[in-house]
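Removed: one protein chain of the complex. Kept in place: all other protein chains.
And then chain A:
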Amino acid sequence: MQQRTLWSALMAVALTVAGCGSATRTESPSGQASQPQQKLLVWDWKSGEAAAATYIEQAKADFAKRHPDVTVEFVAQPFDQYYTLLGTAIQTGKGPDVMLFNGGGQIRDRADALLPLDSYVAQDKSRLAGWDAFSKDGKIYAAPVTLQGHPIYYNKALYERAGLDPAAPPKTWSEFVSGCAAVKKATGAACFALGNKEGFGIQFFLSGLGSGVLTPEEYDDWIAGKRDWNSPGVKRIFELWKDVGDKGLNNDGANSTAMFSDVFRVFETGKAAHIIGLMSDIGHWNDFKEFLPPDKIGVMPAPVVTDGAVPSLPYDGGIGYAVAKWTKAPELAADLVRSLTSTGALTAFYGKAGAIVSDTTVDVSQAGPAVAAITAQIETGKPALHVALSSKTLDVMGRLSQQLLSGSTTVDKALEQLAASDRKG
């Protein structure tokens, strides 16, 4: 009897130990006197992609030159779970030393878990563009890798078939709408390819067309956080959104068409003449070329809706690497971020993935007219309107935009809710 008790007790202990043991993590050695192998852990959703392989290799090589004794491990997380996983890491204060972020709300919401990088990246400030999207309250939290923006792409082949001049895209909203009518008549194609299933369509619309509606002052105020949701300009943008839907300028079933990536197929296959797309590194010129040859893809500035508006390319830092506050080696981690944004690495990223990278010194002259048109506008471009909003407000805006399209709410009511959500921040 005693023996049985003893055995079961032993079993219990063994099971408990086995259960707990697998969960504990062996701490990585800290860089003290003996200098054992140091290790940096990087989380992102890019390093697993074939198109980014050379980029990561280059960055690693650049880093290894300066720190041969440090190993760098990249862990590619699935993007749809990325911020969930990151949230858990932040909650426990343990996880990667360096991590990839989308610019705007995603990084600002989590800035208190990140290390300000201002002192480390001072030398890169003029070489790279797009810092604003990774800054909060005057501090930089990540170094931009790509630039993300919302150029309006148009299908030159459809323009030709409709008798429009593909080299001279419409400059005003009324020209734009009448051009669309001509395209529809000649080819049956819709004016806009719109995918609003996830509620992302309105973000692209707001940013893509906003500079044609707001005056430069209104635009700058919006970015600076002084947003007047009741101003005629802002109201006009949302009325335009509703009008475009009501007049049938979008492809059918916009609310059930996914932005990633059904709607890009709609544009590529010539079912719509325009799309407010992206610059990097999907939903952009390099993606479209599977069906549309680069010389048939045009990029136009936002058509002018109200007098006094000055169209500009809306863009921000797209993705960038940040350093966690809890890292044991902040300087090493910051140095890795610098390697990840070195000219060599970014040139490779541009070359393989077609991404418009943050480095303004990368040569893009070989890539065709659409890229030339985009890069020419970077100098005069401004931050995108929607990037200035919190993720909560963007979430609300997504649902309201669907309601505006289906007619179950009005522009006034929608703006009221957006203003309330924006005030809360």
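Assume contacts are C-beta pairs under 8 Å (C-beta built on N, C-alpha and C of every residue); 3 or more make two chains touch, one makes a residue touch a chain; residues count from 1.
Everything below uses one rule, namely that contacts and distances are computed from a predicted model.
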Complex member absent from the view - protein name from UniProt, among "Multiple sugar transport system permease protein", "Ion-translocating oxidoreductase complex subunit E", "Pimeloyl-CoA dehydrogenase small subunit" or "Dienelactone hydrolase family protein": "Multiple sugar transport system permease protein"
Options A:235, A:352 or A:399, residue touching the unrepresented chain: A:399
Of A:150, A:184, A:197 or A:382, the one touching the omitted chain in the full complex: A:197
Per the touch definition above, residue among A:38, A:54 or A:255 touching the missing chain: A:255
Contact set of chain A toward the excluded chain (per top definition): 1-2, 4-5, 8-9, 11-12, 15-16, 19-20, 80-81, 83-84, 87, 91, 109-110, 112, 197-199, 252-258, 262, 391-392, 395, 398-399, 402-403, 406, 408
